[in-house]
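Here the complex is missing one protein chain, while the rest keep their positions.
Lettered A, B and C in written order, each chain numbered from 1.
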Amino acid sequence: MRSESGTLGATAVSPAAVAHHEHRDDIGSKTGMWLFLFTELLLFGGLFIVYAVYRHKYGTEFHEAAHELNKVMGVTNTFVLLTSSLTMVLSVGALQRARVAESLRWLGATFGLACCFLVIKFFEWSAKHHHGIWPGGEHLHAMPPGEGMFFNLYFMMTGLHGIHVLIGMGVMGSIAARIRSGHVSASRYAALEFTGLYWHLVDLVWIFLLPLFYLTN
Amino acid sequence: MAESKTGPAWTGNYLQDYGSRRGLMAWLTTTDHKRIGLMYAAAMFTFFAVAVLLGLLIRLELMNPGMQYVTPRVYNSLFTLHGVIMIFLFIVPGIPAIFGNIMLPLQLGADDVSFPKLNLASWYVYIAGAILALMSLFVGGGVPDTGWTFYAPYALRSGSNVSLAVFAAFVLGFSSIMTGMNFITTIHRLRAPGMGFFRMPLFCWGLYATSWIQVIATPVVGITLLLVIMERSLGIGFFDPARGGDPVLYQHLFWIYSHPVVYVMILPAMGVISEILPTFAGRTVFGYKAIALSSMAIAIVGYMVWGHHMFTVGMSDTARRVFSILTFLVAIPTGIKVFNWMATLYKGSIRIEPPLLWAVGFIFLFSIGGLTGLVNGALSTDIHVHDTAFVVGHFHYTMFGGAGVGLFAAMHYWWPKVFGRMYNRKRAIWAWGLFMVGFNLLYFPMLVMGIMGMPRRYADYLPQFHTPHLIATIGSWVMVSGIIVMLWNLIRAIRHGAPAPANPWEGTTLEWQTTSPPPQLNFAVPPSVTTGPYDHTALRAAAAKEAR
Amino acid sequence: MQDSHTTGAHAHPAPHGGGHGGDHAAHAPVATGTFVLVWVALLVLTLVTVAASTWFPGKVGIGVAMVVTPIKAALILMWFMHLKYEAMVFRTMFLSAIGILALVMGLTFFDYSFL
Partner (left out) sequence: MTGASSYSAMVDKTFWMILGSSVIMLVGITATMILFMVKYRRSRHPVASDIEGSATLETLWTVLPTVLVMVMFYYGWAGFKVMRETPKGAIPITVQARMWSWSFKYENGKQTTDLYVPVGRPVAVNLESADVIHSFFVPAFRVKEDCMPGRKNHAWFQAEREGVYDLMCAEYCGDKHSAMLAKVVAVPADTFDVWLERGGGRPTGEKLLKIKGCVACHSSDGTKLVGPSYKGLFGKKERVMTNGVEREITVDEEYIRRSLLQPKADVVVGYQPQMPEMGNQLDEEDIQLIIDYIKRQ
């Protein structure tokens, strides 16, 4: 609860005056950003509920099906994403300290790691696709219901996650341009900070996907 | 947003154009929360009119047994459309999108919401969703016929255009989320100096609780609807028993959102009632904290009761018991509100004006809705009335008698503020009377025939249900004539009404401290707050001074 | 509510949406070393999970994953996402959102566990 009352009540602000006084509310923006992150969490949350229910129903089939996934690729990708989270916070830290070039370098590294993640994901998916395992595919369709469910969940959840990685990369690109042009800087770095928050969320989701799919045997 | 409000020392009100753009363009590009609210109103009442018409057609077909005017397939599409439009396009955005947008910043003493551009974007997303919903009527396999609930596996098998309708609902969800995010941030950040959380008007509390539900619950239905689309296009089988999926899981996911969302519809309406009663009783509200916190309690407990929609689907008996007891818990904070409202009238100095009549009408109709809900909460009785006309009656008593009437009450309360004009009082009271009579004629027979065993979503029925159906159909005509008189009276007032003073009802919240209609930046002098929201002392002193 | 950061001074006029950084939200940058330490912890914890699932497949492996994964999530949330340095209100909001999700998932299992 707030007890002190502000001083603005005493000073009349005319519309014209407001127009010239640009006002920022960074805590407000951050509140909005976190609320957005909650919606993302709950979006994946729905899929986690589906996963939990079918894991409960088809425990053995899930274990069987998980053998088909490439654990090495899954773990490698985890390392890639965790490292990209590190480079992301370092980029924010560098910009806070007004080291623009360094910040851009770390951001570039994050972007590169995201690419790396997607490339590995691509090989993984195409290997599955090669064996006829993809949503609507012949082989997947012929599997026992529980195993089919596992792979459909795998594609839905990693697919939705992959889309988030792509979006994150797009945002990083535009932020890099805005850092270069000086619109995002040491005195106004919130945009980069929020990109970071989003990116860590993508990482956070993946941290849960790893044991749910790759380490389920 | 500040740029669009330039203009050297502008003194007009927000309804007049300002800046470089004029006319329609000025509206379509505005970030003014009041204009956005009115844009929502225009779009939503268009859809409301369509859905009312569909409802009239449903009632007409059901007036007599046998099929008279439409085929069963068309009938099924009629109730699906009626539900989809009323729920997703009218009553979910409902009060928050119109009066939340217009009144929240005014009541907080702010000059706009936290994210004005996002606010405009959410209107466009709403329109995009609406266009998609309309497209689903004309392209592809025909008008959806699944009911607004899109239950699997019927929704997976139906040859009609389910995917597009589902996608429309998905898109509309984003609009809802954006509005919710905006309101939460606004409430946290933009309250006037001196306005702590517990000095906030109760309408803002209602919106705060609502916004949290929108933000937390909507994504769940978003992903569920996406899965339905994936299921229809790729056959992923999550809800298809033929592929090992579980149709009950769809219902769980659907109601995890769709039960809390009935509180999205009702909480802002309860907020409106909590504004109107103290104003027309001329006294402070009874039990401010109880009303405010019961909104939060309803929002939280509301998350835990979705299973009562599923008492006959074959859930485990344990789950049925758990959800039954939780359902009864949600009745308690609702009761607290009603009792506090009644106590607010006690020893007041009451003026009977149209907004108060609508508020009292709300309490009456919503009480019937809430009390019939107890029958649905108790296990053995719900088994009998589940999926019958009783549920339809109960639902309309809560949602239309509650959320809808709450919206009408808000319109009569804030119309003078929004448009700066008074409507005809006598005509407004007539419209209210017609509506109340018609409403009960329409929906009470549904309760009766539901108990008799009339299932819902029936295009045709057995002869024993004829009398209640006939009464309900006649009631629908009376009720709609009430709505028409009401809307005509209000719309006429925009041009022909007498100019409204800044505070026609002697209200105490901040929106009454600015002019009617308000200027673009809401307040010539930004207000600060030193008392609770319903403190009538200053108004009484002023009146006494005038009397002397 | 415990929204101590909301002060009257912010209440007027409206701020802009989106990303401007600035003095209001600023806190001293966290030392790079801290982040590197968190990162190392995350890698190690991942290896622990993988090792557990490889050498002790079944209950132990899953149990380890169920304990370690939330810890990793907490590390990311508290340090990388700065929740540790933010106002109480952010942590409260986050816990509420996660709490609701957990609650909903738990209630769903009143059906599936007792079928």
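Keep this in mind: contacts are C-beta pairs under 8 Å (C-beta built on N, C-alpha and C of every residue); 3 or more make two chains touch, one makes a residue touch a chain.
For clarity, every value in this text was computed on a predicted model and none was experimentally measured.
Trainee: Specify the shown partners of the omitted chain in the complete complex.
Mentor: B
Trainee: Return the single residue from B:Pro116, B:Gly129, B:Gly245 or B:Pro445 that touches the missing chain.
Mentor: B:Gly245
Trainee: Kindly state which of the options B:Ile131, B:Ile332 or B:Ala542 is in contact with the chain not pictured.
Mentor: The one listed residue touching the chain not shown is B:Ile332.
Trainee: Would you write out the residues of chain B that touch the absent chain, in ascending order?
Mentor: On the chain B side, contact with the omitted chain comes from 72-73, 76, 145-147, 151, 153-154, 157-159, 241-242, 244-248, 281-284, 286-290, 312-314, 317, 320-321, 324-325, 328-329, 331-332, 335-336, 338-340, 342-343, 345-352, 356, 360, 363-364, 367-368, 371-372, 374-375, 377-384, 386-388, 451-453, 455-462, 535-537, 540.
The working rule: only the chains that are shown with their structure count from here on.
Trainee: Between chain A and chain C, what is the separation of their C-alpha centroids in Å?
Mentor: Between these chains, centre-to-centre, one finds 13 Å.
Trainee: Which residue numbers or ranges of chain B touch two or more of the other chains?
Mentor: Residues 2, 111, 114-115, 118, 188-190, 192-194, 197, 216, 220, 252, 256, 521, 526, 528 of chain B each touch two or more of the other chains.
Trainee: Indicate the residues of chain C shared as contacts by at least two other chains.
Mentor: 1, 3, 6, 8-18, 89, 97, 104, 108, 112-113, in rising order.
Trainee: Taking the touch rule as given, give the residues of chain B at its contact with chain A in the complex, in rising order.
Mentor: Interface residues on chain B, with respect to chain A: 2-3, 5-10, 111, 114-115, 118, 177, 180-182, 184-185, 188-190, 192-194, 196-198, 215-224, 227, 230, 233-238, 243-246, 249, 252-253, 256, 519-521, 524-530.
Trainee: Could you list, by residue number, the parts of chain C that touch chain B in their complex?
Mentor: Residues of chain C touching chain B: 1, 3, 6, 8-18, 89, 96-97, 100, 103-104, 107-108, 110-115.
Trainee: In their complex, what parts of chain C are in touch with chain A?
Mentor: 1-26, 29-30, 32, 35-36, 38-39, 42-43, 46, 49-50, 53-54, 57, 61-62, 65-66, 69, 72-73, 76-77, 79-81, 86-87, 89-90, 93-94, 97-98, 101, 104-105, 108-109, 112-113
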